[in-house]
Each structure stands twice: as C-alpha cells, then as structure tokens.
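The other protein chains are all here in position, but one chain of the complex has been omitted.
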Amino acid sequence: MITRINSSQRMSQAVKHNGIVYLAGQVGTAGDSVAQQTRQCLQKVENLLSDAGSSKSQILQAIIWLDDMADFNEMNQVWDSWMTQANAPARATGEARLANPDLKVEIIVTAACAQ
Amino acid sequence: MITRINSSQRMSQAVKHNGIVYLAGQVGTAGDSVAQQTRQCLQKVENLLSDAGSSKSQILQAIIWLDDMADFNEMNQVWDSWMTQANAPARATGEARLANPDLKVEIIVTAACAQ
Partner (left out) sequence: MITRINSSQRMSQAVKHNGIVYLAGQVGTAGDSVAQQTRQCLQKVENLLSDAGSSKSQILQAIIWLDDMADFNEMNQVWDSWMTQANAPARATGEARLANPDLKVEIIVTAACAQ
C-alpha cells in the first residue's frame, strides 16, 4: 500500500510504502539566509516525518543541494546542531541551482517509518 | 533476489529488489525541445515500469535534473499533464549539466512493484 501526504497534481510532500517514507525536496523561505533556510528545511522535514509516523532519529539518507558550495559551512553549522551521532544518516551534498534563485538549500530525505 | 532489466556492462535500466524498482536516469533525444524530451523521458519511465511489473501510479520518488532551471515551467507543463494528484510521488528538481550538452532533462524514478 502507498500512502501519500500533502499531495498536489505535481507531487506529494511525503510518500509512505513498506516502512519507508520518501520526502519531497524541502526548501525554506526564498531570500532568507542560508542558516535560516536550513532551519526552515529541517523543521519541514521534522513535521513531515511526524505526519508519516517517523522522526529525525529514523532518517536513512539525506541528499543536500546547495545553490553555492561556499555556503557549506553555514549549512553544516545548523545541520550539526540539529543532528546527533546516534541518529546520523548517510548524507551527500552537491551544488545545484534550485527552482528559485533566492533558494539556497534543498534537502531530500528518506526515512524508516511505521508500516 | 535482485532482477535487472536491460543491462549493459555499465548499468541496468531498471533493478528490482524486494518490491521496489530503481530506474536508471532516463533522458530523451538530444536536441529536441524540453517539452519533447520530458515526454520522451516519461514514456521511457512508463515502459520500464511496465517491464518491471509496476506503473506510473506506483512511483514513490522522482528526482529531476534540468540542464537549465529556466526550463522548469516547460518541463512542469508536461509533467503535470502526465501525473495525477492521486498518484503524485515525492519529487525534487535541481539544475545539473547532463552527459550530453543537448540533453535538457533527466528523470530518476523509484517505484513500488510486484515482488
């Protein structure tokens, strides 16, 4: 069974299947700082994981896209204060322009969840 | 058990394992318009999903790479006419140069399938 959360014609913000939840790429508020946008992304991730019966302690993989790799340290400061070693997922970070030039970071999460 | 579909030395176009099918990044015909290439990608996705015992109603996640984010709306018009709210996957779109400079869009799909 596939369960979709917050769906539009284009995409669902989360899709659950067989104990895994796949989140749409989450972004913050265009124009805010990298740190602010990272915090907003991670809050949205937490909210969607909660809606899916999961939590940030169950993230399996995170793919991070930065508009500018020069923002790597600023993003990581927020990430590192949010994550703990006991819960740390597999992660990869690459540079990619995002849908809006004022978006600085997008985070794509896959997590374990209740069946 | 792992089942591979359309394999070469380099990659398989689809790999099935435990009720999930992972598709290779699908591209259209180099030099065609963004809309045309998007339609070609999505047709290839449908064909591979069919080969794997899946369908576009079972897509869990789609990662879209655009050569130029200025093509976002043109790609979305094709996507939106192809997708329905009831089936919409988690999705993320970033800008990335592709293997050939005349390729405008690449779509990477993960879907549920028959075991």
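As written, the chain order gives the labels A and B, with residue 1 at the start of each chain.
Criterion: contacts are C-beta pairs under 8 Å (C-beta built on N, C-alpha and C of every residue); 3 or more make two chains touch, one makes a residue touch a chain.
Because the structure is predicted, anything quoted here is derived from the model rather than measured.
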item: Selected residue (touches chain absent from view) among B:S12, B:S33 or B:N76; value: B:S12
item: Positions on chain B where the hidden chain makes contact; value: 2, 4, 7-15, 17-18, 20, 22-25, 63, 65, 96-99, 106, 108, 110
item: On chain A, residues whose C-beta touches the chain left out of the figure; value: 19-20, 58, 60-63, 69, 72, 76, 79-80, 83-86, 88-96, 110, 112
